[in-house]
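Sharing a structure here in structure tokens format.
Only a single protein chain was left out; the remaining protein chains are all shown in position.
Each chain carries a letter (A and B) given by its place in the written order, and its residues are counted from 1.
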Amino acid sequence: MSEQPIIVSASPHVHSDRTSKKLMYDVIIALIPAFLVSVYVFGVSALIVTSVAIISCLLFEYGIQKYLFKTAVTITDGSALLTGILLAFNLPSNLPIWMVIVGSLVAIGIAKLSFGGLGFNIFNPALVGRVFLLVSFPVQMTMWPTAIVNNTNIVDAVTGATSLGVIKEGLLFGKTMTEIGAQLPNTTNMLLGFTGGSIGEISALALLLGGLYLLYKKVISWHIPVTVLATMAVMTGIFWFIDPEHYASPVIHILSGGAILGAFYMATDLVTSPMTKKGMVIFAIGIGAITVIIRLFGAYPEGISFAILIMNAFVPLINTYFKPKRFGAKIKAKIV
Amino acid sequence: MSESVLYSIFLLASLGIIAAVVLYLVSKKFYVYEDPLIGEVDAILPAANCGGCGSPGCKAFAEKLVKTEDISDLFCPVGGNAVMKMVAEVLGKQVAEKEPTLAVIRCQGACDVRPKTTEYQGPRNCAISAMIYSGETDCQYGCLGDGDCVAVCKFDAMYMDEATGLPVVITDKCTSCGACAEACPRDIIEMRPKHKKDLKIFVGCLNEDKAGIAKKSCDVACIGCSKCEDICPKDAITMLNNLAYIDPITCTLCRKCVEVCPTHSIIETNFPPKKVKKVEAIVEPEKIKTDA
């Protein structure tokens, strides 16, 4: 007999090796390629903003849990770290540092901990932080450093609008897509990340690489990202087909802005997405549709943050109405 | 200028009138007649909503009191006789008089006398761990120590003693609603009549095992030796399945049983300390327990 007493517990007595911590760190691993690209493109400023966001998120979580709520501190579970990274990925690299800290406070303090901590938040914390900053400091939040590319070498980074901003502004002044097209980076640069935008959203290729890793690791299922992108492609495709001079092509829409970052990393956030496959598809269609509507007809050039937050609010409702099919609820085959 | 002021006043006033009319119509339409007596009785009841009477809340109990012809078997344990008397006056019905009761914990198996032989892993909830097995100790009758009774008490009249791992009833706060007794999967908690000055004598054990096994699993277990039964002058003690039970009605609190119990499993509380003289008169003075 061992010195320690025998353990008695209810079945099952084995457990899969999935833990929530592992899931969080898998997402963080998946975000590394996109982060490297942005450091390459934006330089050290991307590194500074990301580090500040991460550190302030962790510190806020620690401080609030320890001194305000007096509960167990959970900063090691990776969720605050992930929130910090995702928040930073949604910010321009030249944002003043204090704004990053304010964003972190809103993300961790208001969006996450005031709802009851990990698992109880209704909205994606990073996106709440981002949207708070966007509506509070619209000027700073919409001036991105644009990578000026000359024979694939970065010559200089100046501040400017993103591709989506250029299109929106151009269309507002009555230009046609052909005229605007000249100002846009080409598809290769969009894929690789030599374009303007928030820290994490610029390189579609790096994000897709991470997304594939997440799919391979089964951290996320294909339902949300594929449906979001497909909905966006179909909707923008219809408009583009009708009037290519006034609507950008689906390729531009998907590769620019936060579409891929949102579809793979923000909308799939486990806590704030539905719990059934059916529900996920509905949720993702909603995100895709609202994003396209905001992009084409709204005041903001980019709408995926708002779209995800709006659909987050519908998740409890979706969970209530899209239940898994109960076994034996309907007799499938009669006896022959 | 004055036009817009007037316009606002008119608009707000008309909105108010429309809302008032709608509210009036709706309240008329959905008006439910309720016996005014119900409200009256409900006002008398303690409003604890503990469910000790068997009805889900005081309002429901008031309704039951008003609607039932014979209410002699209905009783509000929290309000006790005083409240029931007032109810009887209002309703003009006969009510039964009951002796006030109190929850007592019939287990003394603290951590030091009842060794843990296994480790339970799972939700700390008596009802759930009771489903899986007989508990961390070898006694399958005793307290599981996960505090379902404390969680269910609405009057903060119970707490878990961290040193012993057993629940404790705060006598002054206990309203004898019986919720704890219901919650306990082991039926350790008994509602016993309150004696004067809160004196209590009861067997603090429910172990039905044979002497050797019971004693092995817990030092203070009742081993069914019948010594207390033999000494009781009033025949208040009965033995069943190796376990003594003291009938609270017949018991005269003479404390003779406490003295003879070899395992100290009979609990006496709130008695004044014994005089030295009396101690000497007893054969085995070291076995006297003054548990206060």
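In this text, a contact is a pair of C-beta atoms (placed from the backbone, for glycine too) under 8 Å apart; a residue touches a chain by one contact, two chains touch by 3 or more.
Methods note: contacts and distances are computed from a predicted model.
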{"item": "From \"ABC transporter permease\", \"Fumarate reductase flavoprotein subunit\", \"Glutamyl-tRNA(Gln) amidotransferase subunit A\" or \"Ion-translocating oxidoreductase complex subunit C\", the hidden chain's UniProt protein name", "value": "\"Ion-translocating oxidoreductase complex subunit C\""}
{"item": "Touch with the omitted chain, as defined above, among A:L212, A:M275 or A:L317", "value": "A:M275"}
{"item": "Absent-chain interface as seen on chain A, which is shown", "value": "1-2, 4, 6-16, 18-20, 22-23, 74, 77, 117-120, 270-277, 323-333, 335-336"}
{"item": "Those residues of chain B which, in the complete complex, touch the missing chain", "value": "117-118, 121-123, 125, 127-128, 131-134, 140, 209"}
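Note that only the chains that are shown with their structure count from here on.
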{"item": "Contact footprint of chain A on chain B as seen in their complex", "value": "116-122, 128, 131-133, 136"}
{"item": "Of chain A, residues touching chain B in the complex", "value": "4-10"}
